[in-house]
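Some notes on the structure that comes next.
Just one protein chain is left out here, and the rest sit where they should.
And then chain A:
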Amino acid sequence: MTLAPELKDTSPEKLLAPVLSAFWDEDKSWSLDVYKRHEGYEGLRKALAMSPDDLIAYVKDSGLRGRGGAGFPTGMKWQFIPQGDGKPHYLVVNADESEPGTCKDIPLLFANPHSLIEGIVIACYAIRSSHAFIYLRGEVVPVLRRLHAAVSEAYAAGYLGQNILGSGLDLELTVHAGAGAYICGEETALLDSLEGRRGQPRLRPPFPAVAGLYACPTVVNNVESIASVPAILTRGKEWFRSMGSEKSPGFTLYSLSGHVASPGQFEAPLGITLRQLLEMSGGMRPGHRLKFWTPGGSSTPMFTDEHLDVPLDYEGVGAAGSMLGTKALQCFDETTCVVRAVTRWTEFYAHESCGKCTPCREGTYWLVQLLRDIEAGKGVMSDLDKLNDIADNINGKSFCALGDGAASPIFSSLKYFREEYEQHITGRGCPFDPAKSTAWADRTEVNA
């Protein structure tokens, strides 16, 4: 609502709001020196001057919501931690960014890891934790290197360790590399994995706030959520609330990818639209038009060009029938076969299903069989209803959200592109040429 008058101005200077990404292009942007030149660790000083309870209330008042997909209010998560219970409390940062299309936390940590570390210290002060963990997916060694370096710098500078900035706060921070499993992005599977087990989700309740890591009260937050906290402290909750809408305040990273002229990261107030992002960045690749896109990764129901003006905030995307998710805007043009795209995503879910619950384990397997047949021209019309039926038996009936995610592309693609499935069946094969979808398809020079 707040932004409505401004959105008429289409200049990127108006529409974008680089905060976390504001100095990513500076030399050694990942280092403590550069971070401190940009108000680094100022938010921590302000936080330490408050009482932990006031700090939690402050973050709650800012309206910050989780940036990992679910959009749960961050301050409320912190508030759920029981105090005075005599147990250790833990903060676990979910840096297992693996949702197809999602690519915001990895560049953030590569270019500006100290924003996360500062946020971690603030959060641990609030929830009275003296040991935090960063669970980083293992497949990103360049990011792991910079996290190792940044944590070591922070210890040396007294932002981690004993009696931080003379406040009496002691905090150990452990960087933990995962070993390749999408399911570990699910918070309870992540906790099992961090405990040295197979990454399988836990039954809830009890929720991690009560019985999380080592059965102790635990906050699990996404990287971007925690990294956003220092700026809120430094510049104030009013500043934060001045961006976005009443229910979705603040700034966030949007990741544009696929058949667009300029894929990349765009940090903007919540509520920007894909049309605005495309207009400012050069649109789709020349000569092509948008066919379908995901608002927040492959687990969020896909959109089409009818949805270009949907405000990309939690409520706006929800009202249009999808989810904001991770703001991973994967854009596909008219050269892309929807059946191929959905088949590949479904193969991913089948591969990554942890096997704990039957609907997801068996359902994703059979979805893949049907989709492969359809893509190969061996499907029959009744397969389409069967796809819907199987997806319906996974959705909401699985142990965790991975199953729901697997059903999303099936439901949404059948809703918008049923005809294209039918073409594969009646035409006995795929009518698309994959060569036309490649990044180099329209380049003038011949690819050897």
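In this text, a residue touches a chain if its C-beta (ideal position, glycine included) is under 8 Å from a C-beta of that chain, and two chains touch if they have at least 3 such contacts; residues count from 1.
Definition applied: contacts and distances are computed from a predicted model.
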Please identify the absent chain by the protein name in its UniProt record; candidates are "phosphoenolpyruvate--glycerone phosphotransferase", "Decaheme-associated outer membrane protein, MtrB/PioB family", "Peptide ABC transporter ATP-binding protein" or "NADH-quinone oxidoreductase subunit E".
"NADH-quinone oxidoreductase subunit E"
Could you tell which one of A:P52, A:G236, A:G321 or A:G377 touches the chain left off the display?
A:G236
Across A:A341, A:C357 or A:L414, the one contacting the chain not displayed is A:A341
Which listed residue (A:L64, A:I106 or A:I410) would be found touching the missing chain in the intact complex?
A:I106
Absent-chain contact - pick from A:N94, A:S115 or A:Q330:
A:Q330
Even though one chain is not shown, chain A touches it at residues 1-3, 5-6, 8-19, 21-30, 88, 97-103, 105-107, 110-111, 131, 137-142, 144-146, 148-149, 152, 174-182, 193-199, 214, 235-236, 238-243, 251, 254-259, 261-269, 279-283, 286, 298, 328, 330, 332, 336, 340-341, 344-345, 348, 351-352, 354, 434-435, 437-440, 447-448
